[in-house]
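Only one protein chain is missing from this complex, and each of the others stays in its spot.
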Amino acid sequence: MVDIPHKLPAVAPSTESALRVRLRRVRELSASVLANPTTVLGFVLIVAMISMAVFAPLITEANTPDPYQMPRDWGALNEPPGTDGFLLGTTNTGGDVFYGVVWGARTSLRLSLIVVGITVLVGVLVGSVAGFRGGKFDEILMRLVDVFLSIPELIFALAIAAVLGPSFGNIILALAVVFWVKYARIMRAQVLHVKANEYVDSARIIGDSGWNIYRRDVFPNAITPIIVQATMDMGHIVLVGATLSFIGLAEAGLAEWGVLVSEGQAGISAGRWWASTFPGLMVFLWALAFNLVGDGLRDVLDPRTETAR
Amino acid sequence: MTSVGSHPTETGRRDVVLAAREVAKHFPIKEGVLQRVAGHVKAVDGVSFEIRRGQTLGLVGESGCGKTTLGRVVAGLSEPTAGAVLFDIDSETLAAYDGGSSVGDIETAHKVDALTGDAYRRFRRNCQMVFQDSFASLNPRHLTIDIVGRPLRVHKEASGSGLTERVVELLEQVGLGRQHLYRYPHQFSGGQRQRISIARALALDPELIVLDEPTSALDVSVQAQILNLLHELQQANDLTYLFITHDLGVVRHMADHIVVMYLGTVAESGPTSAIFENQHHPYTKALLGASPDVDAAEEFTGLEGSVPDPAHPPQGCRFHTRCPVATARCGWEVDDVVRWIEDEPGAAGRLAGVKRDSAFAAELAFDDAATAAVVVDAIRSGRIHASMPEAVLKAESRDSRVDVEFGAVPDVELSVRGPGHVAACVHESLLDL
Partner (left out) sequence: MTESTMPIASIRDLRIHFRSKAGVVHAVDGVSFDIRRGETLGLVGETGCGKSVTARSLLRLNPMPPGIHAGGTVEFRGAGELPVELTGVDESTLRAIRGNRIAMIFQDPGKALNPGLTVREQIAEVFYQHRADELLDDIGLTDRAGLVRTLIAREASLRSRWIERGLLRVPPLRAHRAALRRAVDDRVTDALAETQIPNPRAVMDRYPHELSGGMRQRVMIAQALACNPDLLIADEPTTALDVTVQARILDLINDLQRRHDTAVLYISHDLSLVRRVCDRVVVMYAGKIVETGPTEDLFANPSHPYTRGLLAAIPSASHQRGALAAIEGTVPELVDPDPGCRFATRCGFATPMCETTDPGLAPVAADHEVACFIHHPVPGGVGPAYEKAAT
């Protein structure tokens, strides 16, 4: 360590208020996130892909009755990209690749939001109780976590989805069952770490309640790695979901990138590269974008760099 | 200071703010997959003292002596394994408690870990704490106003603009001001952060503040500022301090009464002047001898060896393993022989096993008869310690085995050495040693 003297900011103006200081802090944090060009790239990609998902019905007309099913044109099989009406070509069953790419974004967004939402919620809850309360619950949980972590996540998810039967809903369920453990473990470790700080003791000394201490001291200081992990998992889960769909665990004909790649792979040897490539590229970009942003967040949210101790 | 708020305190008139009686705190050592308890670290092992209103009690000792653990027990952060911490009690009641009368009633009314409801809240308001690490003791995501105002919010004493004004008042008391309200802890220097910690501790107008090494992480020039501030605040607010530190210069300056701890127990306790002018425990003397005074150029000396494992504290006097004036009555035991063997080039590694009957008697098995003979000779000749031959009842070798037995010695009790001055040493005085 180099002992650099402490930086003291200039005297604050008298119009200062807690709200302003916090807003400024948020501005500073976002500015430092956006100072990194690769994070910005990831951010732009995410915005683009999410817009695509949200505005899917405006970009291509929704298929009826189920918009998540690929529209089939049996009169236009294996059309190459650029064919009139099929920007990215069609599959060997007449599916519009462009439709699959656009609505696949919607499927992916739905998948990742639901899975990350459920797993973060459950994981944070379980990890918090285990770490903050300790005792028997903690011990049982940690044994359970050990069991979960000794099975590769993909194989575990695959087994569950296979038992439940092929459907996209079951993929969501399987991923949720597998992924919450990771969050529980991270949260528990974070809570234990934060709890050892003397500001938690200080809060107990002034007589604050356990819930308040959790809410005000423990949670806000423990949650940043979860945010980073969740961001990364937004990408990772689509990757795993696509893998499960690819091996046939989703409904046939679903507008989903993994299903599409699977449908198109047979044609690759015959030179029909487009049906697999475009959805495959989307999976790659989706995962990449969230990873870039997750990395950027980690650098900024790391309390060591944040507080410049 | 402004009004005390909606919870009128009954405290404030009794002369002993806090008394510890035979307080012990043991931490279990867990081993193996099943987390079986394999033993206990006796961090604090039977400590008694009392702090009178308006006074400062200094708790001194080296790392691992249990002073910080004791501070946390006193502040109610952890429960004692045994003994009692009694809060706000008058001398007569305390005398009655010590005499064994109406112990149950007194504990219900004063014992910190037995208090409930309003009584507990009263204790919580009136006993605050300041930690060594000013960085770790302030939530990095909270602004000064949140940190200092939090006790007032928790006890519903102020809100809105009233709270802001009250916080400004507290900040001014510790030498900060309105301009510091909306800053994060990392924007302050170490000394300023410690001032914020002190302001938070003052917020509820407490009677007792436990100060755990409050200046150890600070530079001397800043330490002087903080010590002056603590003294001013004590005068202005009639505060009582429990000042925990390893720095004898600081404790001499701040404390009225000093408790010297070694390995979880009290070695010596007495008025500051008595401790500094007439030590009755060799450990106190060693501590003083090792702390150089900048005004004087005298030589300073240290101690041999290191602090023993608190899971297996030495018998008799816990200091006997390092004591320069240890005698045959100080608790020589099997462990002392074993420790010597481990450090003796000719004998180390040749000890095959120890079969203990007690801490004082055991059968030692060696790889060869020669080593056994060497060890017996070392015990008898006083090579291990000059006073050991006098303490040993039996030291005989049978081939490669050694039977050794020392006279059992009870723990050395504290005995009175002067007004309010006690020490746990077998020597009447250290003056002619």
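All chains are identified by letter, namely A and B, in their written order; residue positions are counted from 1 within each chain.
Note that contacts are C-beta pairs under 8 Å (C-beta built on N, C-alpha and C of every residue); 3 or more make two chains touch, one makes a residue touch a chain.
This one's a predicted model, so the numbers in the text were calculated from it and none came from an experiment.
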Who touches the missing chain here, B:Gln35, B:Ser101, B:Ser159 or B:Thr301?
B:Thr301
Candidates B:Ala75, B:Leu94 or B:Leu287 - the one touching the absent chain
B:Leu287
Can you work out which residue in B:Arg153, B:His246 or B:Arg380 touches the chain that's missing from view?
B:His246
Sort through B:Gly149, B:Gly191 or B:Pro206 and give me the one touching the missing partner chain.
B:Gly191
Out of B:Ala82, B:Ala95, B:Val220 or B:Val416, the sole contact with the unshown chain comes from B:Val220
Touching the missing chain, which residues of subunit B?
62-63, 189-192, 219-225, 227-228, 231-232, 235, 246, 248-250, 252-254, 276, 286-287, 289-295, 297, 299-304, 306-307, 322, 342-345, 348-349
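Definition applied: only the chains that are shown with their structure count from here on.
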On a C-alpha centroid basis, what's the spacing between subunit A and subunit B, in Å?
50
Inside the complex, what are the residues of subunit B that reach subunit A?
72, 75-77, 121, 124-125, 127-129, 131, 133, 135-143, 145-146, 150-151, 154-155, 178-190, 197, 200-201, 203-204
Would you pull the subunit A residues touching subunit B in the complex into a rising list?
6-9, 11-12, 14, 16-18, 20-22, 25, 197-199, 201-208, 212, 216-217, 220-221, 303, 306-309
